[in-house]
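All protein chains but one are shown at their positions in the complex.
Letters A, B and C name the chains as they come in the text, with residue numbers starting at 1 for each one.
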Amino acid sequence: MSQATATMQQCIENCQHCQTTCSQMLTETCLVEGGPHVQQDHVKAMLDCVAACQACVDFMSRHSAFHDRYCAACAEICRVCADSCQQIGGMDQCVDACRACQESCSAMAA
Amino acid sequence: MSQATATMQQCIENCQHCQTTCSQMLTETCLVEGGPHVQQDHVKAMLDCVAACQACVDFMSRHSAFHDRYCAACAEICRVCADSCQQIGGMDQCVDACRACQESCSAMAA
Amino acid sequence: MSQATATMQQCIENCQHCQTTCSQMLTETCLVEGGPHVQQDHVKAMLDCVAACQACVDFMSRHSAFHDRYCAACAEICRVCADSCQQIGGMDQCVDACRACQESCSAMAA
Partner (left out) sequence: MSQATATMQQCIENCQHCQTTCSQMLTETCLVEGGPHVQQDHVKAMLDCVAACQACVDFMSRHSAFHDRYCAACAEICRVCADSCQQIGGMDQCVDACRACQESCSAMAA
C-alpha cells in the first residue's frame, strides 16, 4: 500500500469510528441524560458530525477528486463537536473520536 | 409515464417531503421546545424516519430490485413517527408528511 | 416564508431533483448504453453528484451552520457532472437538473 493510500485508509477508519461513536452517544447518553445534552446547538453538532463523517467515507472510498472538500468540512465540524462535548462533560469517548477524526481530515484536506 | 413509474415517482416525492419535514421540525421545533419533544423514543423515531426516507429515495431512484424492502421498513417507521408526533402535539406538519409517506411506501412494498 | 427560507427551500428541491435524475439516468441510460456512458470519469461524476446532492439536502434541512460548505462543493460537482453529460450526449435531462442545482447551490454558498 502506498503512503497516500495508507493515510486515506486511516482517515476512513477515523471517520467511521467518529460517526458510530457520535451516533451511539447521542442516542444512549445525550437523549438519556437530557439537560445541556439536548440543547439545540449540541444535538445539531452531533448530527452534523455523523453526516460529515458519512459523506467523507463515501467520497474517500470512491477515490473522488472532490474528497478534499468533504474532509475539510468534516475537520471543521469535528472540532465544533469535540468542543461542544468537552464543555458539556461526560462525553470523553466522543471528544477523543472527534479529535482523531479532525486531525486525519485536516491532513487529507491539505 | 407508465402507471408503475408514476406511482414510484409520487412515492419518491412523499419520501423527500417527509425526510426534510422531519429533519426541519426536529431541529427547529423539538430541540427548541424541549420537554417531551426531546424524549429518547421521540428523537429516535424522528431520526429513524429521516434515514428511512433517505434510503427509500436512494433505492427507488436507482430502480433497485430491493426497493420494496426499504419501502416496507419506511412505512413501519413513518407510522411510529406519526404516532409519536401526534401524542406530543404541535407537530401536525410532521404527522401529515409521515402519514402520506407511510401510505405511498405501503403501496410500493405490496 | 422569509426570502432566506424560500431560497433554501428552492435549493433543497433542486438538489432532490438533481439527485434522483442522476441516479435514474445512471442506472437506466448509462448502464444500458455502455461505451462512453460507463467511462470511469463519467460514472464517478454521476455518483459524486448523487452523494453531493444528498449531503446538501441533509445539511440544509437541518438548518446546519455548515450547509454553505456542502452547497459550495455540490455546485462544483454539479458543474463537472453537467459538462460530462453534455460531452457524452443523450443526457439532456441530467444536464438541465445539474445546471439548475449548480445555480441554486452557488447562491446558497455565497
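We take it that contacts are C-beta pairs under 8 Å (C-beta built on N, C-alpha and C of every residue); 3 or more make two chains touch, one makes a residue touch a chain.
Just so we're clear, the structure is a prediction, and the values are computed from it rather than from any experiment.
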Checklist outcome for this item: Missing-chain contact, candidates B:11, B:26 or B:55, resolves to B:55
Checklist entry - Per the definition of touch given earlier, which of C:17, C:44 or C:67 contacts the omitted chain? => result C:44
Item to check | Contact residue for the chain not shown (choose from A:7, A:27 or A:86) | outcome: A:27
Item to check | For chain A, the residues touching the chain missing from this view | outcome: 12, 16, 19-20, 23-24, 26-28, 54, 57-58, 61-63
Item to check | Where the missing chain touches chain C, by residue | outcome: 27, 31-32, 34, 38-40, 43-44
Checklist outcome for this item: Omitted-chain footprint on chain B covers residues 44, 47-48, 51-52, 55, 58-59, 62-66, 69-70, 72-73, 76-77
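Simple rule for what comes next: only the chains that are shown with their structure count from here on.
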Checklist outcome for this item: Rounded to the nearest Å, the gap separating the Cα centres of chain A and chain B is 26
Checklist entry - Do you know which chain C residues sit against two or more other chains? => result 58, 62-63
